[in-house]
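Take a look at the structure set out below.
Note that this complex is displayed minus one protein chain, with the remaining chains in position.
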């Protein structure tokens, strides 16, 4: 059987007043059924835009300019809007960052979930509410049937995110894209949601793309990790080996920036400089200006993928043996 | 031009309708400003008027050799001249009333936002009450009580409009007040006056400019309406509204130009100002920026 | 060492406005919600000269409110804050310049219409710390000390990246020559790589200037990295306070334990298990905190005593203060 998702040379650009923002520039990866993939990067790395590209919800003025997204063998780039809609929520679902903003404040939880149920095939209002209540119970909301008539503001942040997750789970999708779903939550609630998501994904065999800026979160959840920088995937591989022995200097720098990796009070091994503007990327490797290993070739020629299997987009990858 | 301003102008230029509107406003303001030199006739000088020339259609050549391109009104005034002078009055009234209302309203709004407590509650209750009360009614009653003339009219227009500015300034100032940089200024600590005038007030200006533009247009329309109802300026200084009102009775008999041309001038002016205001509103709205 | 900044039984309430209508409705027998939110309850602490005290807790625990009271921005409802023995405020207004604050979001804490040089200079000029003529030199010095090009003084905030803006905000606070610096989540809105730069800058400047600091953050590892002592807050109270190394190595309060366990760790050896252990349940509403120990509904060790009696914050043999019946 082929992979569930095959993304090849995806490019998503935003035509803004200031110029073309190349938010996603040549992203390729595959995702197996039931696999959990971590998509890690700092703000502006293109990780969220990648997620929205997959589900066909890039806001104008952004659009997919080229590349291919094959979902279960079907090409999604250029798919007719109504066929794309039929996939969304049914086979590919998405959970967003801020649960306070995603739920409609003036509709009850039950009404919103019923709309999501009925979006894919009729069914009675009654059946829709039953399904909603059952799914809410699955994500750990007690007394779900009674809470269908509550409004979002009557829930806590963690509970609202559970409602959003339940909405995504309604039709038993094959793929869930989760865009920083725990960033807006407290640590103790984040831990609850992470544990539940991991369990739900394993139980139902749903593939999960977990977009996050937090390496630690991804490391305890994902099977494989993709590290993004300036719209490109700079490194990918099984999560444990990437974190134990990163090939790309950026991944190394990211790990060294974590206070948890250093002795308290000691200076952190910081990456100098800041993320380049996506409007005017340097020729060659976009990380070169901040990279301790950069040489002339990095500044002139774009790097190519090295080390198949464990992939890194770098002229001078770190030695695997260094670990 | 500062870089911020030139970037603003760059964006403004992209909407050609707004550019045309701005040009129209500029031309009308210039025409009104130089009316005494442009207008073929001084419409206020009753000695110039001859009844023989009254209600003549556009293109009529008057007894004194004028070509009345837009015709004449019931008193024999050259309509083109009357419109230029009428625009002058309309603009004077609109801008004067707008400026006074802007000043009073902004001060009240910012004061309410800054003082808080009872002062805030008192001012904003009054403003809200007035906002719910239609401007035209208020102006009608004030003109009825105060009598006709420029000053009563401006008082009426200001009373009818200051509340919009106060509400806008208050809204903007309370939003600013909650922003971190105001808290940072207070935490330094900087003196209260400096916080208000250097940090809060300048950041309230964009919405006030938008409301200001729209309110000048509204003041002009309101003045015209009051004049149309016979409650505006005295008939010796006909504003656009009064010219239209005077022509109304001749409309049924087919002499439409007496009302229609002043009306077109009025509408072009108001529409142009509103289009400019709309564009400014869009450009100032951070939620629609990309 | 001596305490430079102290809080004595500080409490802060935010009361709802009860209108006349509410009162009449109350007389008619309707239920009127007059419960005040008690953001901070009876907190006492001391910040010693030269140390960094970390204040850590989840959102809504009152750490920011406590920080704002200690910084002299918000007056306490009860109790007193003293900076070297004197209150930093008169009435509702801050009077001292000796304590300065760095805020969370540098995009919001810098006025977008003011050049950053003027932002840095306006406080010192208005308090006579520098003359108008000498201000540019002072601005240039501070910009270079926080790692920015002095020529940037004439730029506006939007011309900077988030990390650079936070550097400006730090320069603004330090240009006031404070003895105490309150940092309210200074790196929460920054990316990891930028966060490391700002933390390094903070460590450098703290050492160079001999600053006393209160460092507020929800991020346990960040607090651990910069703090000498740490105070853990839950629902408006301090539940555990002591030397950072001891609290992190051997947390005594079940909440501290649970919080530390909740944080996902970097898993370098595969992830078959979970690298974290969630605390069960949710934060209770601060409008109606549970009786007894506020943590009892979520606590694995809770007993009848915990539901009945609130444990006081008491010192243990190694000097750590803990508010728990069973620790």
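Brief remarks on what is shown
Going by the order they are written in, the chains are A, B and C; count residues from 1 in each one.
Simple rule for what comes next: contacts are C-beta pairs under 8 Å (C-beta built on N, C-alpha and C of every residue); 3 or more make two chains touch, one makes a residue touch a chain.
In this text, contacts and distances are computed from a predicted model.
Look at the chain that isn't drawn here: its UniProt entry, checked against "2-oxoisovalerate dehydrogenase subunit alpha", "ABC transporter permease", "Oxaloacetate decarboxylase, gamma chain" or "1,2-phenylacetyl-CoA epoxidase subunit A", names it "ABC transporter permease".
In the full assembly, the chain not pictured is in contact with A, B, C, by the touch criterion defined above. Considering A:10, A:116 or A:312, the position touching the chain not shown turns out to be A:116 (whole complex).
Residue B:231 is the one among B:35, B:200, B:231 or B:280 that touches the chain not shown.
Listed here are the chain B residues that touch the chain not shown: 125, 129, 132-134, 136-137, 140-141, 144-145, 217, 221, 224-225, 228-231, 241, 244-245, 248, 251-252, 256, 259, 263, 266-267, 270-271, 273-275, 278, 287-288. Think of the hidden chain as still there; on chain C it touches residues 16-17, 19-26, 28, 30-33. What chain A contributes to its contact with the hidden chain is residues 55, 57, 59, 85-90, 93-94, 96, 98, 101-108, 111-112, 115-116, 119-120, 151, 153-154, 164, 167-168, 170.
Here, only the chains that are shown with their structure count from here on.
Once the centre of each chain is set as its mean CA position, chain B and chain C turn out to be 50 Å apart. The distance from the centre of chain A to the centre of chain C, each centre being the mean of the chain's C-alpha atoms, comes to 31 Å.
Within chain A, contacts with two or more other chains are made by no residue at all. Residue positions of chain C in touch with at least two other chains are not found. Contact residues on chain B toward chain C in their complex (touch as defined above): 4, 179-181, 183-192, 194, 198-199, 202-203. Residue ranges on chain C touching chain A, taken from their complex, read 58-59, 161, 163-164, 191-197, 199-200, 203-204, 218, 220-222, 224-227, 244-245, 258-259, 261-271, 274-280, 282-283.
Here chain C touches chain B in the complex through residues 71-73, 93-95, 97, 100-101, 103-105, 108-114, 122-123, 126, 156, 169, 172, 176, going by the rule given at the top.
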